[in-house]
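With one protein chain held back, the other chains of the complex are shown just where they sit.
Each chain carries a letter (A and B) given by its place in the written order, and its residues are counted from 1.
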Amino acid sequence: MFPGRRRRLIAALLLILSAIAPAHAASLDLTPYRGKVVYLDFWASWCTPCHLSFPWMNEIQASYGAEGLVILAVNLDRDRAKADEFLATDRGQLNILYDPKGDIARQFNFKDMPTAILIGRDGKARFVHSGFEIGKENAYLADVVSLLHQKAP
Amino acid sequence: MKIRLRVINGALAALVAAAACASCTASGPRPWERDLMARPEMQLVPYPLQTAADEHVYFSKEASSGGRGFAGGGCGCN
Partner (left out) sequence: MQLKRRKAGRVGRAISAVSATLLIATAASCENSAVAQDFYGLDKAGRDNFGPGIAYTEFDGALLIYQEAGGRVQAIEPTANLAIHGARGQQLTLGAVADAVSGATPNGAVPSDRTQTFVTPLKPQGSSTTVTSASGGSTVIQLPPTPGQLASAALGRQYTTAPNTLPMDKGFRDHRAALTAGWSQPLGWVSEIGGGAGFSREEDYQSITANVRAAKNFNSDNTTISLDLNGEFDSSFPFGGVPTGLTAMNAQFKPVTTRHKTQLGFVLGLTEVMTRNWLMALNYSYDSQKGYQTDPYRVISVVDPTSGEPTSTLYENRPEQRKSQSLFWDNKVAFGPTVTELSYRYFTDNWGISSHTVEASERINLAKAWYIEPNVRFYHQNAANFYRAFLVSNVAFPAYASSDTRLSRFDAITYGAKIGFRVSGRSELYVRADYYTQSGDGHPANAIGQLRNQDLFAGTKAAIVQVGYQWKFH
């Protein structure tokens, strides 16, 4: 409908608008991760088990990143400063997404903090880990590995 | 006394009904909105020795006692 030049103009306008407009409706696009196993972890600075999950997530990202594991740690703090304090010591090498208003979280409708949603290579959510308990790391890892062993569609 | 009992019985019935219906509809904040509940001072009894001392004083000087419960609130993690 729109000829080429107008399309580029509209795209540029929208780019500028989204840059200056408030970052409403945080969104999550997982299409770049098709063919990989995505460990989508929802965390916050006030969630004490999250302090335990970060070192473990860093471990498995390092061990299984080559096989196609991508960890996306979605922060749900309303106050960015608190998330930064947490990350200052705990981040490691993880990818962090910010969802201060819970827009992404709301789409997944989970019931616990922290929650990790394991998404297979086909883009479908396969496992949900509610909470993070030390002692259950092997069970969590078994789920990750079973998704890694599935072939990409 | 009869009216008092009726009030109490009514309140108890409401409590039981509310309890039975607690999971009927999802209500309250989402799990990621529990940041304020995670604050230590937002527990129901954040200073147990202070609360115990007050209850001891009032139990010794008044005819009524007790009433508090023990569970709920907090960050809801794990």
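Some notes on this structure:
Following the convention adopted for this analysis, contacts are C-beta pairs under 8 Å (C-beta built on N, C-alpha and C of every residue); 3 or more make two chains touch, one makes a residue touch a chain.
Please read these numbers as outputs of a predicted model, since none were measured by experiment.
For chain A, the list of residues touching the undisplayed chain reads 7, 10-11, 14-15, 18-19, 22-23, 26-30, 45, 48-49, 51-52, 78-80, 82, 85-86, 88-89, 95-101, 107-109, 111-112, 117, 119, 123-125, 128, 131-135.
Counting over the whole complex, chain B has residues 1, 4-5, 7-8, 11-12, 15-16, 18-19, 22-23, 26-31, 33-42, 44, 47-50, 52-54, 56-58, 61-78 touching the chain that is not drawn.
Keep this in mind: only the chains that are shown with their structure count from here on.
If you average the CA atoms of chain A and of chain B, the two centres end up 36 Å from each other. Of all the residues in chain A, the ones that touch chain B in their complex are 42, 44, 46-49, 76-78, 102, 105-106, 110-115, 131-133.
Those residues of chain B whose C-beta lies close enough to touch chain A in the complex are 30-35, 38-39, 75-78.
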